[in-house]
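Yeah, one chain of the complex is gone here, protein chain that is, but the others are all in their spots.
Showing chain A:
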C-alpha cells in the first residue's frame, strides 16, 4: 500500500510530461567526408525549435573543447542561427549537451522523454534543427519537423549538400 502511494506521488510530480516520458527521439546524423586540403571537424549544434523559431530544447553542441588548444568557445558564434536562438545565453560547457567535435561518419543521438533535455517539452509541433559550420569551410542548416510525442512512430529525413550528410529523425510516442 505504501509503495502504491509513493508511486502515485511520483507520477503526480511528473505532471504533464508523464504522457511523453516513455517517448523517444532518435537522430542519426552524418558528417560527410570532404575532399579538402585543410580539414577541421565541424562545429555542430542540434536543438528543438518552436514554430516561431525560438528554442524549446538544447540537444547537442560539439565544439573544440581541448584545453591545450586555443579556447574553442570563441567560434561558437559561427553556429550563427544557434547562437542567435539561445547559444549566446548559455554558459559553456552544458552538462548533457556539449561535447567535443566528432569525426566523419554517422552519429546517433537518442533522448528519452524522461531525459532532462526533453523532460519539459510540452506536447506540440516542433522542428529538430541541425547546424554545422567548419573552420575554412562552409555552414549548413537543416530542419526536420515532428510532433511531440505524437500518436504513432514518425520519421523525417533531410539530406545535406555541403557540411552535413543524411539526417534521419525517428520519434516514437
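Just a few scattered comments:
The definition used in the following text is that a contact is a pair of C-beta atoms (placed from the backbone, for glycine too) under 8 Å apart; a residue touches a chain by one contact, two chains touch by 3 or more; residues count from 1.
Following the convention adopted for this analysis, contacts and distances are computed from a predicted model.
Per the UniProt record, the chain missing from the shown structure is "ABC transporter permease", taken from the list "ABC transporter permease", "Phosphopantetheine-binding protein", "Sarcosine oxidase subunit delta" or "Phenol 2-monooxygenase P2 subunit". Among A:28, A:80 or A:107, only A:80 touches the chain that is left out of the view.
If you put the hidden chain back, the residue from A:40, A:88, A:125 or A:153 that touches it is A:88. Although one chain is not shown, part of chain A still touches it, namely residues 73-74, 76-77, 80-81, 83-84, 88-89.
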